[in-house]
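Sharing a structure below in structure tokens format, with a few things to ask.
One chain of protein is taken out of this complex; the other chains stay put.
== chain A ==
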């Protein structure tokens, strides 16, 4: 099963990163705990994919598995990750190391903890250039200054000697972005790159990432719990819940025709500028399940307002349904199917949805 892989693929660029049926597990082999299940997606050259879901849905675990950076207690127990057609499981540790930073690079959420506190900015930025790419110190220094300029850090040369704690949060995030793009990666993975920042800085950093992606021709995987972030940046969206993709498709399709009740709930939680401030946002009641006690059937059923008996028993497949090409939905009820009646959406019951 290949999600987001349909006849429409002819229109999309060839995938540079492809994940199929990925499963990430912790615990013993006899009693495994799956934190990521059946996750598939593909990112084309220069394309941007947004992975969205609440905290604990397995977004970070998916990307760590892709980078081969799971903690030693975790493992990829099924599925595969392909980068430019190469199965990463078949690469040696050395080849994989060579791929990191150059093939794929990571920007993580909290820039303060993601930078080494006892090394200056310059030393950590230049480390791979000097020790793995054989650059001279002077050349590496030039390159670091160039990168810091590129991410909009004023007085770049003077910042090279600074320690991370001497910079502001926004500056640190820019430094982290500069380190990530220093190897000219083909895929940039940004794991909630703006959550630790305040709102104005968030917008700046998002614009920066978007601009760099276009200028440098990188593919981007941006992870967030905020569908609003995705709207401005991503071409494709995968919505994750409890370790599974529940809806996937082009950003346009997801926003114009959200089909999964979870996606709709996330959309209702985005603040909208054109609505009166006193209109309450509708956060989803409850929390995502603990992977150790995942409910039977559809994992979202305990929180779903449109739950049917079937949902408690059967795990729905991720299918095309009657939506547009490349738009996949994992829902047995599919209340917003084009053929569905308003009753299926619970309009008569609550009137709150649709």
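Operating definition for what follows: contacts are C-beta pairs under 8 Å (C-beta built on N, C-alpha and C of every residue); 3 or more make two chains touch, one makes a residue touch a chain; residues count from 1.
Going forward, contacts and distances are computed from a predicted model.
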Q. The hidden chain: which UniProt name fits, "Sarcosine oxidase subunit beta", "Nitrogenase protein alpha chain", "Xanthine dehydrogenase family protein subunit M" or "Peptide/nickel transport system permease protein"?
A. "Peptide/nickel transport system permease protein"
Q) Looking at A:22, A:35 or A:105, which makes contact with the chain not pictured? A) A:105
**Q.** Per the touch definition above, residue among A:88, A:114 or A:323 touching the missing chain
**A.** A:114
Q) Which of these, A:69, A:157 or A:287, touches the one chain of the complex that we don't see? A) A:69
(Q) Among A:61, A:179, A:224 or A:263, exactly one should touch the missing chain; which is it? (A) A:179
Q: Considering the whole complex rather than only what is displayed, give the residues of chain A touching the chain that is not shown.
A: 64, 67, 69, 71-72, 97-102, 104-106, 108, 110, 113-119, 124, 127-128, 131-132, 176, 179-180, 182-183
